[in-house]
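Structure incoming, see below.
A single protein chain has been omitted; all remaining protein chains appear in their positions.
Then we have chain A:
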Amino acid sequence: MAGAPDGGTVLSEKILAARFAEVVLPHLGDALSLARWLTGNTADAEDVVQEACLKAHAGIAGFAGGNPRAWLLTIVRNASYTWMAKNRPRSVVAVGDLADLDDVSPPPDSDADSPEAALIAKANSAAVEAAIARLPQAFRETVVLRDINGLSYREIATMLGVPQGTVMSRLARARGLLMTELGGRHEPA
């Protein structure tokens, strides 16, 4: 921080603490969801979110309005990857891989229709979770941010620093993989 703190910080510190309560605390569930899907398990997610919240608290003055959930999740995402780089260096997807993933065109449709949809709808949550966990990182974070955290395309694009079109194609690819996997199981549930 550039400016030296001075006597005027008392009030602003209080306002910042109140803002932390408004901006951060209501979205802890979403923060835990995202961290859980990015790190792969619930126990690590709490550590990551706690670290993210410390950063959020330090940076709360920089919250310039907008969607507080998107703001917090951006911090959680960064904290998750920092944590992953430190604790699971092997599982972090290198940036170079993303471009390859984005170029791959969607898989050809196994022109199944309503029976497949019925299978997908009936998939139990364990199967859904396993399918999400198997997605490549870039697809997983996009589908989690959209379908679990409920962010808009624009918010996801801003967070990931990619064009909206990329968000849309990653989302379509991610969902395509999920639908293939869940719809392909032919054993009765």
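To be clear about the criterion, contacts are C-beta pairs under 8 Å (C-beta built on N, C-alpha and C of every residue); 3 or more make two chains touch, one makes a residue touch a chain; residues count from 1.
Just so it is clear, contacts and distances are computed from a predicted model.
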Listed names "Putative transmembrane anti-sigma factor", "Ion-translocating oxidoreductase complex subunit D", "Carbohydrate ABC transporter permease" or "Cation acetate symporter", with the criterion being the UniProt name of the chain not displayed: "Putative transmembrane anti-sigma factor"
Touching residues on chain A - with respect to the absent chain: 4-7, 9-10, 13-14, 16-18, 20-22, 24-25, 28-29, 32-33, 36, 42, 45-46, 49-51, 53-54, 57-58, 103, 105-106, 109, 111-114, 116-118, 120-121, 123, 125, 128-129, 132, 143, 146-148, 152-153, 168-169, 171-172, 175, 178-179, 182-183
